[in-house]
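Can you read through this structure? Questions will come right after.
Note that one protein chain of the assembly has been removed; the remaining protein chains are unaltered in position.
Up next, chain A:
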Amino acid sequence: MSPRLRGKLTQLALSFSVPSSILQKNVLMRTFGIRSLNPPKASRFDIGSDLPVLKSTPTAALERKANTLPPRTGAIAIKKGMTAMYDPETGKRTACTVLQLDRVEVVSHKTQQRHGYFAVQVGSGWKHPSNVTKSLLGHFSINGVSPKRHIFEFRVRDESGLLPVGKAINADWFQEGQYIDARSNTKGKGFAGVMKRHGFGGQDRSHGVSLTHRSLGSAGPSQGGGSRVYPGKKMAGNMGNEQNTVQNLKVLKVDPGSGVVVVNGAVSGPKGCMIRIQDAIKKPWPGVVPSEPIA
């Protein structure tokens, strides 16, 4: 048996001899984002430029997601309320939700090199600088944007989707007729029982049932099942105020002057809540060339 080099030394030797970026990423660089519990170990047989990308690496994870990640960023909007639109010819009525984009700007980027994935950090609104922590204020200051009240990330497929920092996203980022996914928090319902929260049937009004008309029945099997309640058992608890995505909403109307985007149908959440809208992942990507934003 040949004498083994110690772990650190083998890695060094590999990185000098092999220009493969995969090995360098796995072995020497700290990895962010999607990380494997069992990272591939460097082996002296894994050397060569023609080897396939290992499946449990960030590179491979990004490749797998390439088809479902939108090529361009989305925007943050405020839900303003619902109304209806009529088609004057056919007389067809369409219920629609009115969203408004308010001072949406790109704040910073997330890159594969530094963070393990590509994303655009987008901010909207405005917050008084005296109410912003100093670390966050520095973040805005370095990127040359005003302090934002709401910040969200939108993942994009690759570098080409990274809109320049400080660039304003106006309503004409979306075009009429395209489809979007709207992501937001649902209305909070507070602490709800199982009938409301999970649609349980409840128990009888009578037939000897007392004081437990709306409670769940059994929480699980007894001794044969381990005498315990299984994880994930549906019980009473907090309902709502959790993220929900409504997919494939058609954009009915866009008005860049007032920042209004009107989408078909309903969007989760109360009026005034923040909605993240991005190109629908289940429809063809739109080819949009937005005009210069109105200053």
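Quick note on the criterion: a contact is a pair of C-beta atoms (placed from the backbone, for glycine too) under 8 Å apart; a residue touches a chain by one contact, two chains touch by 3 or more; residues count from 1.
The rule we apply is simple: contacts and distances are computed from a predicted model.
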Query raised in the report: The complex has one chain missing from view, so what does its UniProt entry call it, picking from "mRNA decay factor PAT1 domain-containing protein", "Trafficking protein particle complex subunit", "Translation protein SH3-like domain-containing protein" or "Putative exosome complex RNA-binding protein 1/RRP40/RRP4"?
Result: "Translation protein SH3-like domain-containing protein"
Query raised in the report: If the hidden chain were put back, which of A:113, A:141, A:212 or A:247 would touch it?
Result: A:141
Query - Missing-chain contacts mapped onto chain A - result: 78, 80-89, 91, 93, 96, 98, 100-103, 105, 125-126, 129, 134, 137-138, 140-141, 144-147, 168, 171, 253, 255, 257-260, 262, 295
